[in-house]
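Got a structure for you, questions after.
Then we have chain A:
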Amino acid sequence: MTGELLLGPDEIARTMRRLAHEIVENNHGTDGLVIVGLLTRGHPLALRLGRLIREFEGVEVPVGSLDIGLYRDDVSRRGQPTPLRPSSIPADIDGATVVLVDDVLFTGRSIRAALDALLDFGRPARVRLATLIDRGHRELPIRPDFVGKNIPTALVQEVQVTLKETDGEDAVYVLNAEAAND
Partner candidate 1 sequence: MIDVQERPAPGPAEAPAWRHKDLLDTDVLSRADIDLVMETADAMLEVRSRPVAKVATLRGATVVTLFYEQSTRTRASFEVAAKAMGADVVNLTASGSSVVKGESLVDTVRTLEAIGADLLVMRHDRSGAPYLAAKNTKAGVINGGDGTHAHPTQALLDLFTMRRHLGALDGKKVVIVGDVLHSRVARSNVWSLLAAGANVTLCGPATLLPRTLASAGGEEGRVALTADLDRALVDADVVMALRIQKERQATGLIPSLREYINGYQVNATRLARAKPGALVMHPGPMNEGIEISPEAAHGLASVIEEQVANGVAVRMAVLYLMATARTK
Partner candidate 2 sequence: MTDLLISGGRVIDPANGLDAQLDVLLRDGRVSAVGKSLFASDSVRYDVTGCIVTPGFVDLHAHLREPGFEQKGTIATETLAALRGGFTTICAMPNTVPAPDSAPVVKALLERIGADARVRVFPIGAVTRGRDGKALANLAEAAGAGCVAFSDDGSPVADGQLMRNALTLLGSLGLPLSEHSDDPVLNAGGVMNEGRVSERLGLAGQPAAAEVTAIARNLALAEATGGRLHVAHITTARGLELVAEAKARGLAVTCEVTPSHLFLTEDAVFGPGPAPAYDTNAKINPPLRTEADRQALIRGLNEGIIDAIATDHAPHAREDKLCEFDYAAPGIACFETAAGTLLTQVARGELDLVRVIAALTAQPARAWKLDARVAGLGTLSPGAPGDIVILDPAMEWTVDTRTFATKGKNTPLQGTSLTGGVRAVIMGGVVAHEVEVAHD
């Protein structure tokens, strides 16, 4: 089957650098900044942003991971358990600016779950959302603050992000309908 390569490793690296700059700029620096990546692929992206900010600003920003499995709104509809991993929030998030990081923003339901999960760890001053890809089709009133690339898609299509850390290569594909239905 066919998949369309949208971004390769170089484009992804460039995009991440831009996102890191935008996050720092929007926060007027790194004060009170905590970056939290959604498991599975938001977390390596969050770690990359943390490294880039250290590179640009010389400041170590706390980076955490968040598992949303227990907060999904389809837990009782899937017929099988979602795999769970421990979350790791390395800093006190009370009063902090938390940037949630995910690979693909689609219906917004994952981010809704992530907000619920995050608030069980404390009361941040504000929460921002960064995503590598925004493919549209929101089902909830959720809007990203930092977007790597907007990719208009059809509902039947699928966007697949692969990362070196989790999949061995950096790439973004769009899979067409037949592929998605296989």
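The criterion applied here is as follows: a residue touches a chain if its C-beta (ideal position, glycine included) is under 8 Å from a C-beta of that chain, and two chains touch if they have at least 3 such contacts; residues count from 1.
The candidates came about this way: all candidates are chains of the complex that A comes from, given by their letters.
Note that the structure is predicted; figures quoted are calculated from it, not measured.
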Numbered candidate touching chain A, per complex, among 1 or 2: 1
Residue ranges of chain A in contact with candidate 1 within the complex: 1-6, 8, 11, 40, 67, 69-71, 75-88, 120-122, 160, 162, 173, 175, 179, 182
